[in-house]
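For this depiction, one protein chain was excluded, whereas all remaining protein chains were kept in their positions.
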Amino acid sequence: MANPTNLLYAKSHEWVQDMGDGSFRIGLTDYAQNELGDLVFVNLPQEGDEVETGAAFGDVESVKAVSDVYSPVTGVVCAINEELLDHPEMINQDAYGAWMIQVNEVSDKEELLDSAAYEALLSEEA
Amino acid sequence: MGSYVPSTLQERQEMLASMGLTSIDQLFEHIPAQLRLDHELDLPSGKSELEVSRQMNRIASHSVVFDSIFRGAGAYDHYIPAIVKSVVSKEEFLTCYTPYQAEISQGVLQSIFEYQTMICELTGMDVSNASVYDGATAAAEAVNMCCERSRQTVFCSSAAHPETIRVLKTYCWASGHNFVLVPCREGKTDLEAIAPQLDKKTSACLYIQSPNFYGQIEELDKAAELIHSVGAKLIAGCNPIALGLLKTPAEQGADIAVGEGQPLGMPLSFGGPYLGFMAATSAMMRKLPGRIVGETTDVDGKRAFVLTLQAREQHIRREKASSNICSNQALCAMTAAVYLAAMGPQGLHQAANLCYQKAHYLADQLCSIPGVSLKYTGAYFHEFVTELPQAEKVLSALEREGILGGLLLEDGTVLWCATEKNSKEDIDRAVEIVRKELL
Partner (left out) sequence: MQLLFERSHCGRGCSLLPASDVPCAPLDDSLCRTQAPHLPQLSENELSRHYTELAEQTHGVNNGFYPLGSCTMKYNPKINEEIAALPGFTKIHPLQPEATAQGCLETLYLADRYFSEITGMDAMTFQPAAGAHGELTGLMLIKAYHEARGDFNRTKILVPDSAHGTNPASATMAGFQVISIPSLENGCVDTEALKQAADEHTAGLMLTNPNTVGLFDLNIAQITEIVHNAGGLCYYDGANLNAIMGIVRPGDMGFDVVHLNLHKTFSTPHGGGGPGSGAVGCKEILKPFLPDPIVVKDENGYRFSGNNPQSIGSVKAFYGNFLVVVRALTYVLTLGREGIPEASTNAVLNCNYMMNRLKDVYDMAFDKGCMHEFVMTLENLKKQKDVSAMDVAKALLDNGIHPPTMYFPLIVHEALMVEPTETEPREVLDHAIDVLHSIYEIAQAEPEKLHEMPLHTPVRRLDEVGAARNPRLRFQF
């Protein structure tokens, strides 16, 4: 799957979408969901929780493993995608449509890659 | 000397020779000399099976087996059906490991699934795990399920079993939770006393046992209302036999139901192995610690059972696991399942009813003796406390007649118990001895 050009990417394989109103949506890239395998559960923070760049805000579970998901921004969670709680497989089926959290009051962002730079990173890792 | 090593000395030599070695010591040569034991272990010499049997039989004979038991206090003398012992001594169940390889463990996995179902039915809750070590540790694990973020204060009824209170105190100290004892009034938890201490930000849970340590039936629905008003959880400690008769924790609003499963087919065994059961509402399912068995299908579409939701557990989450528990009490859980299946709903109701009737008869008869009276007047299931003059003398007199009387409590009162095993004859005989002693 091509990585959408309107998104930015973190080295830890999360994507970031600027919603245009000061808030950002965060999810896992297609590469990440493929590496993780079939997801069975997603642990998300609550609205109002603070998140920090580089710190884990939640995790995703497959049958035999758990993986942390890291926040590329510092801010406050203003919404979570509750559908994922009952249907974690949405991340496997449509990684870029299945946003995990939305964050506002953003005070810091780590250095993010555009889709071309992210693709370059992936070919290096291969 | 006894040994379970099949290989003969010659076979060992051959195996060594296949590796180019001549002595077993060579396999340990790499271990630094200063660490190695330079003397034999200070243990008795090994024995033949006959000698071991003789020695252990002798040791066992040094304890007194009472014909008639009127003591409960966390360990109950119930009738164990013969089918229970027969099933749990089957080699396959006894000698298998945790069913990680589901394809060859369907027997064990199905039996746990059946157990989980029966615990849900008994307690009325939505989901049960495959068991934990005992009732006291089940309470501790339940407390763990409720403590999160700022909610770190744990309220515990002082009418709970003293051992449970001790275990909770120890676990709370280790994890850094705040432990608060709730006082009693007239043998029951004094809810009014903690109402002012409850707080929306810091209160995590309230643990109440019903029937409690003194045998009194608590008002769990009032407790649920109170603790829920600050968004905290109610953990109900319950007795599985009593649940054949009494209102379930679910009916009274509990979030988690835990208890000691020993009454379901396990002998007294000087305290163990016992069984901790844990059941919860579906909202709390993913917080349940320990093993859980789920239903699924195999590649051919056959129904099958498998250990599931493992990503909660220590072998995957490691330091981020909410509990370190790795095993359960599998064979004890199977014991409970066979017991409940053998009893059926009728049998369990009958057992519960008999316990209730016998205990009330015992109480009536004891209280007909001058000086003996019930300490608490609330409703009780199969245990009650009496004032008893010269309690130690009375209990010794019973002991001499092969009867284990009630438990002497710190304040000189006595906690009695009766179960379906105590016949009217037994009860009358015991009461007569008490009466004579107090003349």
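For clarity, chains are labelled A and B in written order, and residue numbers in each chain start from 1.
Simple rule for what comes next: a contact is a pair of C-beta atoms (placed from the backbone, for glycine too) under 8 Å apart; a residue touches a chain by one contact, two chains touch by 3 or more.
In this text the structure is predicted, and so the values were computed from the model without any measurement.
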item	value
Hidden partner chain, touching residue among B:L246, B:V414 or B:V434	B:L246
Contact set of subunit A toward the excluded chain (per top definition)	38, 40-41, 61-64, 88-89
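Convention: only the chains that are shown with their structure count from here on.
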item	value
Length of the line joining the C-alpha centres of subunit A and subunit B, rounded to whole Å	44
Subunit B residues within the subunit A interface of the complex	286, 310-311, 316-317, 320
Complex contacts: residues of subunit A adjacent to subunit B	40-41, 61-66
